[in-house]
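Structure, as C-alpha cells:
Left out: one protein chain. Kept in place: all the others.
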Amino acid sequence: MIRQFVWNIFLVLAGLLLFAPVVIFGLYGFSTRYFYPQLIPSYWSATTFLRQLTDARTRQALILSLEIGTVVSCLSLLVGYPAARTLGMRPFRGKSVVYMLLFVPTVVPPVATGIGLNILFLRTGLAGTVLGVALVHLVPVLPYVVFTLSSVFARYDPHYEYQALVLGASRVQVFWTVTLPLIFPGIVVATLFAFLISWSQYLLTFLIGGGQVITLPILLFSTVSGGNPQATAVLSLIFVAPVVVILIATSRYLATDRVHGQSGITL
Amino acid sequence: MAHARRYIWWQRLVVPLTLAPALGLIAVLFGTSVLYGVAQSLGYLPFLGQTALTLSAYRNILGGANVAHDFWISFGFSLWVCCAATLLAGAGALLVVMLYGDRLRGATRGLMILNINLSFPHLVWAIGLSLLLAQSGLLARVATALHLIGMPADFPVLVRDRYGIGIILDYITKETPFLVLILLSILRSQPDAFGVVAQNLGATRWQRLRYVTLPLVLPGLSAGALLVFAYVFGAYEVPAVLGVQFPRMLSVLALEFFSNPDLHSRAEGMAISVIMALVVLVVALLGRVVSNWGAS
Partner (left out) sequence: MTRVVLDRLHKSFPTQPTPVLAGLSLDVHSGELVALLGPSGSGKSTVLKIITGIEQPDSGDVRLGEQSLLHVPPHQRGAVLMFQKAYLFPFLNVADNIGFGLKLRGASKQQMRSEVGRMLELVELPGIERKFPGQLSGGQQQRVALARALVVEPRVLLLDEPLSSLDTAIRHTLQETIRRVQRELDITTLLVTHDLQEAIAMSDRTALLLDGMIEAIDRPEALFQRPPTQAAARFMGISTFVTGQVEGAQLLAPWGALQVAGDGERPHAATFAIRPEHLRLLDASAPNAVPGALQDVVYNGEFTLYRVAIGADDVRIKAYQAVPHQPVGTPVYVQFPPEHLFEVLV
C-alpha cells in the first residue's frame, strides 16, 4: 500500500520534472506585469508571444537553425553511413582505434574545440559563414551518427541483401529496396540525434559564427542576458517547440531505451 | 585469375575507403583544432612572427600571480560542481532503478517521457530552472502564497550563487534521467533468469537488489557517471546562464581569457582549455576502462 503511494508520488515528481519548464515558460511568456508575488498572472496577454514570433530576427534565427540542422544531418548521414556499415559488419584490425578516434571529439570540451578551430576558420574564410558553422557542428554530431548506425549494422543480417542480389537486384537496387527499409528506424534515430545536437549548439556556433551567424540558441542566450523574462520565456518556447514536435512524431522509433543508453548521448 | 586478383585488391580497399570520409573529416576538423589549440597555448603564432615555443602561458595560470589565483579557484569550483552533480545524479539514478527497476522496464510511455526530457536542450532547461528558482521566481512565489516567506530576499539564493547550487541542480535534474536510461538498458540486456535463480535460492527482494541487481548495474553506472563528470566539467552554456561572476567555472574562464585582445591572455585561455581537455580525457578513458571491465 505504502509502496503504491510512494510510486504515485514518484510518478507525480517525474511528471513535474518534465512539464515544469513548459508551465514556467507559459506563465512568464503569456502574461504582462507578472511581478512578484503573483503566482497566477493577473494579466494574461499574448502580445509578447506574437511580437516575438513575428519579429524578423526571430524568424531569421529559426530559419538559420533549421537550415544548419538539415545540412548537418544530411552531411553526417552521407559521410557516416559507409563508416558505420564497415564498423558494424566487417572485422578488421584497429577497430578500437577507430572507435577511440571517433569518441574523443565528443568528450573534449567544446570550448577547446571551438577556440582551436577559431583561427583555422578565420584564415580559411569560413568564420562567420553558415558553412563554417555547419562544419564545426559536425565535430560533435558525426561520432554519434556513426555510433548509432554502426550498432544498427552490428545487428544486421546481410543474407537479406544476398537474397535480393541473386534475385536480380543490382547493388544500387539492393540499397534502395532492401537495406534502407531494414535500417530505416536506425536512420530516423541517427538523423534525430544529428539534428538535435546541431539545434542545441551554442558555444561552437558562437565561436565560429562570430556574431554573424545568429541561430536560435545565440538569440536566446543574448535575450537571457537582457534580463527580460517575458521575452526569454517566449523565445524558449519557440526554441523548444520544434524539438518536442519532432520527438513525438518519431516516438515509435525511440520506443526502446537502448537508443539513448547505448550511445551515451548527453545533449 | 586476373579477376580474382582485382577482386582481392578491391576488397582490401573497402575498409579504408568507407572509413576515410568520416575519419578524414574528424581528423581535419578535430585534429587541427587540437594542433592549433596546443600550438597557440605554447605561444606559437607564426602569422605574428612568434615561432618560439614557450610554456609561459602554462606557468602563468598554474603558478603566476593573479591569473593562477583565478585559475585554481575556478578549477576547484568546477571540481566541486562536477563531483556534487555526478554523485547526486548517480545516487538518484541508482535509487530509482533499484526501487522501481522492474516497473520501469515495461513502461514504454514513461520511456518516451524520459526521451523528451533528455532531448530538451541544456540551455532551455537552465533558463527554466533560473525562472523557477530565482528569488522572485516561481518557487519563491509559491512559498509566499504558502506564507513561508514574506519577500524575495527571504528566499534562499539558489541561482547565480557562490556555491553553484543552481548549476548543480540543473545537472542533477538533467543527468539523472540519462543515467536511469543507461541502467535500464543494462538491466534489459540481462536475462530475467538471474533474479529468478536468486529467488529460487531463497533471496528476499532486498537481497536480490543488493546481491544481484547492484553488482550488475554498478559498472555501467560508474562508466555513465564518469561520462557525466567529463561532460559537466567541460560545459559552458549552463554555467554561463546559472553561474555568477565569481567563482566562474573553467569553461567560462577560458572563454573570457581567450576573448581578451591581449595575446598573452589568449594563450592562457588556450592553455586552460588544453588542461581541461586533458582532465576530461583522463576521466572519460577511465570510464571506458570501467565499462569494459564490467562487460567482461
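Going by the order they are written in, the chains are A and B; count residues from 1 in each one.
Note that in this section contacts are C-beta pairs under 8 Å (C-beta built on N, C-alpha and C of every residue); 3 or more make two chains touch, one makes a residue touch a chain.
Not measured: the values here are computed from a predicted model.
When the missing chain is restored to the complex, the residue among A:Ser96, A:Gln163 or A:Gln212 that touches it is A:Gln163. The set of chain A residues touching the chain not shown comprises 157, 159-160, 162-171, 173-174, 177-178, 181-182.
Note that only the chains that are shown with their structure count from here on.
Interface of chain B with chain A (complex): residues 14-15, 17-19, 21-23, 25-27, 29-30, 32-37, 40, 47, 96, 100, 103, 108, 110-125, 127-128, 130-132, 136, 138, 140-142, 144-145, 152, 173, 175, 177-178, 181-186, 188, 224, 227-228, 230-231, 233-237, 240-241, 251, 254-255, 258, 269-270, 273-274, 276-277, 280-281, 284, 288. Put simply, chain A touches chain B in their complex at residues 7, 10, 14-15, 17-18, 20-21, 24-25, 27-28, 35-39, 78-80, 82-83, 85-87, 90, 92, 98, 101-105, 107-117, 119-120, 123, 135-136, 138-139, 142-143, 146, 196, 199-200, 202-203, 217, 220-221, 224, 229, 232-233, 236, 239-240, 243-244, 247-248, 251, 254-262, 264-267.
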